[in-house]
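Below is one structure. I have some questions about it.
Missing here: one protein chain of the complex. Every other protein chain is in place.
Up next is chain A:
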Amino acid sequence: MRQHLGPTLPSSEITPQRLYLARREFLGASVGALATAAFSANAFAASLAAKPGPFRAEDKPTAKEAVTTYNNFYEFGVEKDDPAKNAGTLRTSPWSIVVEGACDRPGTYALEDLYKPAELEERVYRHRCVEAWSMVVPWIGVPLASVLQKVGATSNAKYVAFETLYDKEQMPGQSRRVLEWPYREGLRIDEAMHPLTLLAVGLYGETLPNQNGAPVRLVVPWKYGFKGIKSIVRIKLQDSQPRTAWNVSAPSEYGFYSNVNPDVDHPRWSQKTERRIGEFRRRETLPFNGYGEQVAELYAGMDLRRNF
């Protein structure tokens, strides 16, 4: 297993702290720079303290520049650089999340009320996109399990359904029906409660940039990236398997589980290898994205070709 438990270097030492501070000083000193920054999606990223958490992949983290400029977030356009260009229209504060369904304390929660700042952990996860590219990201967040315990998920909660914000003003990409909006995702309850499953609010020592799913997103490192629903406004605990956006769009190509699996190809392309962003040669894709030791037992006895 290419990872180990326990505290190691926080990402503030991966990327020199001085660099961040210097940038901040520069921004603070220059009115012009501030004015420019107001138009960039990243303008309000604030530093975010977090204790080093478990599950830190030993892989070298992908450059922050790449993590924040190359991703899919169709709510802001279908090209990889669209989110970074267009996500400035998203207003992330205040932010509330509706929690409903099979739980003892349903209601509308302010994001801040779902976790305590002291609970925030940094975790370095491999991220594998279904398009056969990958990254390594130092996320900051809390285990989804802690939030589900807080709202008192009951035994009727067999699945968790998530929804992204649906607002064409803030998310211009939703004016075109590329997918069924709002974006929906879901997990089986044991997947949702698994210690690896993270509700992320930051990356690289700062609050999430808008383009990466601010202010709160899901990170499920053993599944393809699209399972990591962004800008979450609704969490529903239910007893039936939820609809998920890509499955609705192309059921033969994107299953509910979507576990990273080099042996089950996408119907149109191979999933055997991936290009790690920043590397030249492709690398082999690992079953469950290298997290098999932690999660394979969740799927014991299941046919993963049928349940792709």
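The rule is simple: a residue touches a chain if its C-beta (ideal position, glycine included) is under 8 Å from a C-beta of that chain, and two chains touch if they have at least 3 such contacts; residues count from 1.
What we mean here is this: contacts and distances are computed from a predicted model.
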For the chain that is missing from this picture, which UniProt protein name fits: "Phosphonate C-P lyase system protein PhnH", "Protein-methionine-sulfoxide reductase heme-binding subunit MsrQ", "Branched-chain amino acid ABC transporter permease" or "Multisubunit sodium/proton antiporter MrpE subunit"? "Protein-methionine-sulfoxide reductase heme-binding subunit MsrQ"
Of A:R91, A:K150 or A:R275, the residue in touch with the unshown chain: A:R275
Of the residues listed, A:A66, A:V264, A:L286 or A:L304, which one is in contact with the missing chain? A:A66
Which residue of A:A49, A:A110 or A:A250 touches the chain not shown here: A:A250
May I ask which residue of A:V99, A:V151, A:L179 or A:V216 touches the chain that does not appear here? A:L179
Applying the definition given at the start, please give the residues of chain A touching the unseen chain. 63, 65-66, 69-70, 74, 78, 80-81, 131, 133, 176, 178-179, 249-250, 268-270, 272-273, 275, 277-278, 280-282
